[in-house]
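Scroll down for the structure; my scribbles are underneath it.
Just one protein chain is left out here, and the rest sit where they should.
Order of writing sets the labels: A and B. Residues in every chain begin at 1.
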Amino acid sequence: MSLAREPSRPVTLRELASLYDCDLDGDGETVVNRVATLSGAGADSVTFLANPHFRSQLRGTRAAAVILQEQHREDCPVASLVSANPYATYARVAAFLHPPHDIEPAVHATAAIAGDAIVAESARIGPQVVVGSASIVGEGAVIGAGCVIGADVRIGAGSRLLARVTVLDGVTVGERCVIHAGAVIGSDGFGFAEDEGRWVKVPQLGGVTIGDDVEIGANTTVDRGTIENTVIEDGVKLDNLVQIAHNVRIGAHTVMAAMSGAAGSTRIGRRCKIGGGVVMINHLEICDDVMFTFRSVVTKSVREPGVYGGSLPAEEAQRWRRSAARFRQLDSLNERVRAIEQAGRDKPGGGTGTRKRDHD
Amino acid sequence: MSLAREPSRPVTLRELASLYDCDLDGDGETVVNRVATLSGAGADSVTFLANPHFRSQLRGTRAAAVILQEQHREDCPVASLVSANPYATYARVAAFLHPPHDIEPAVHATAAIAGDAIVAESARIGPQVVVGSASIVGEGAVIGAGCVIGADVRIGAGSRLLARVTVLDGVTVGERCVIHAGAVIGSDGFGFAEDEGRWVKVPQLGGVTIGDDVEIGANTTVDRGTIENTVIEDGVKLDNLVQIAHNVRIGAHTVMAAMSGAAGSTRIGRRCKIGGGVVMINHLEICDDVMFTFRSVVTKSVREPGVYGGSLPAEEAQRWRRSAARFRQLDSLNERVRAIEQAGRDKPGGGTGTRKRDHD
Partner (left out) sequence: MSLAREPSRPVTLRELASLYDCDLDGDGETVVNRVATLSGAGADSVTFLANPHFRSQLRGTRAAAVILQEQHREDCPVASLVSANPYATYARVAAFLHPPHDIEPAVHATAAIAGDAIVAESARIGPQVVVGSASIVGEGAVIGAGCVIGADVRIGAGSRLLARVTVLDGVTVGERCVIHAGAVIGSDGFGFAEDEGRWVKVPQLGGVTIGDDVEIGANTTVDRGTIENTVIEDGVKLDNLVQIAHNVRIGAHTVMAAMSGAAGSTRIGRRCKIGGGVVMINHLEICDDVMFTFRSVVTKSVREPGVYGGSLPAEEAQRWRRSAARFRQLDSLNERVRAIEQAGRDKPGGGTGTRKRDHD
């Protein structure tokens, strides 16, 4: 059963327009009580057009109203809620219409809470939870079923740990964070010193500091620092299966899509957008406002904001194999071209039209 | 201790041949009670030859019998069970000889089951399990130790959740599914609307619908849909550490190997084979019967069945570095070749043998 199918709190279009600062085109008394897709919407639904990809579906919608930009108003067959940023407005309307279920503050009987842990009266601790010694769970925080919180941990007010989240000793989580199931915060960094073919473990003594309004995806791992802390600043959003190594710092409002990772001590700026599967090697400095496209491998520091890329798209296999084989011969191909250029220059009248280049 | 080493249920080769529709070559009264590898098998074991890679081991086997194709019958020094599909026959024989341990239906005393959840009499609920409000666990289902099942979840008859699996609110799992430890089904999709350098969370209101006979690997994550459901059709097999984003649909009997992923709203056809580490960007349509080889990056929809590839194999590092350096100069190399071609054409008698091509 999709949660979106449960009716929630009804509201008129006029109220929505007023709450979210939209221009309303249509009957303000129409009542809606849910969000829906352009194609799936009915007379009780509000929907949105943000991605031009879906423009063709606008004409056929049977929604009560569509949240859209001024430029699409004329093409809308039903009421419009005109917004400069329809996707953000949609996000707010959806949150209004589909509020989370009320959570009654309580500590489940099966939870194991250390005697010296401090759990706010308004917090909720689910079944099979563990809260370790001297840890603090803030006002209104929700610790879902099966979560394990170590010793000396702080979970800020209003933060939600969905289920089976692990937060290890000495980690600080800010306010209004959301941490999804299976995430591990504060695992040891991968630090070993080589000594005559053996590995000596380097104690991982730092913690992890997570700011406010951070979201961390399912089964994502964030390692504690080696000496100082791994730091995730306010508003950062990490998707599922992301790896954050020890001593990394992620600047405020940066997003990292699924299966991306940052190796030890790399510092990522603010408002960066890290695509799915991107990996950054260790000890890099990435400045603010950098975007890496899907599956890039980042091996150098980046000092200029902008878009950086680096993956080769899949092709029909035979064609791919030919390109891949030629790739292996690139150095030799380059030599062949150089030889031809040289021959051209050595000939009487040679060199015409062949530009000399510094090709190393 | 390997489970394969426990003797299990003895059976004659005649019975096996009859049960699994094989031609038997050898003594039908021979009794076997376990499976083994070609090289590890003894007189109580049945083994198989499916991968030609192992053909050289056939002659030396000391198994009681080998499941193999007609073409290898002559090379087999012991009894043969001849099958058109030895690997599938082996799979069935192994399941027969090594049945799972009997599980006694019971609810462990440490499980926390919501008062209004419905657990079938024949189901088994392990220790430290949580089952949320209004959820249903079907006949013969096994919910292993430490699993967390949210509210309004349905687990179909005969499905097994190994241990520490999380199934969040509103998810439906079909019949006879197997979900491995640490998997998370129904985490929020990664949806945020950008608004003046900040991110507004887009509520993830859809659920996840999982068909029958689906297998989901350890620590794999499947996000709930944004508005409608993420859908995994019947017979799909996902390996470990796979990421399925919101609104993805995976067609029946498709397999995805470890560390592969599909980004938001991508639709994958039926009977596709997605290699390890393959990633697909969002909003793609992949038709039925497509294979992507290891570590491909899929950036375009695929409308023709077939094999698609896209990774460059590792090489000795110095050689690799030369190719990689030349790769960065490819556009300039192309210009140099173009200049040579142009010079050839401009010359008296030029152009001989240089084919003109549309090389953009």
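Some points to look at:
Going forward, contacts are C-beta pairs under 8 Å (C-beta built on N, C-alpha and C of every residue); 3 or more make two chains touch, one makes a residue touch a chain.
Predicted, not measured: the structure shown is a model, and the values here were computed from it.
In the complete assembly, the contact with the undisplayed chain comes from A:261, out of A:158, A:211, A:261 or A:276.
Contacts to the hidden chain, counted on subunit B, fall at residues 1-4, 35-37, 40, 50, 53, 85, 87-88, 90-92, 94-95, 98, 108-110, 126-128, 144-146, 162-164, 178, 180-182, 215, 217-219, 235, 237, 239-241, 253, 255, 257-259, 271, 276-277, 294-295, 311-317, 320-321, 324, 327-328, 330-331, 333-334, 337, 340-341, 344, 349, 351-355, 357, 359.
Where subunit A meets the chain that is not shown, the touching residues are 110, 112, 128, 130, 132, 146, 148, 150, 152, 164, 166, 168-170, 172, 182, 184, 187-188, 190-195, 197-203, 205-207, 219, 221, 223, 225, 227-229, 241, 243, 245, 259, 261, 263, 278-279, 281, 283, 292-293, 296-300, 306-310, 312-313, 315, 319, 322-323, 325-327, 329-330, 332-333, 335-337, 339-340, 342-343, 346-347.
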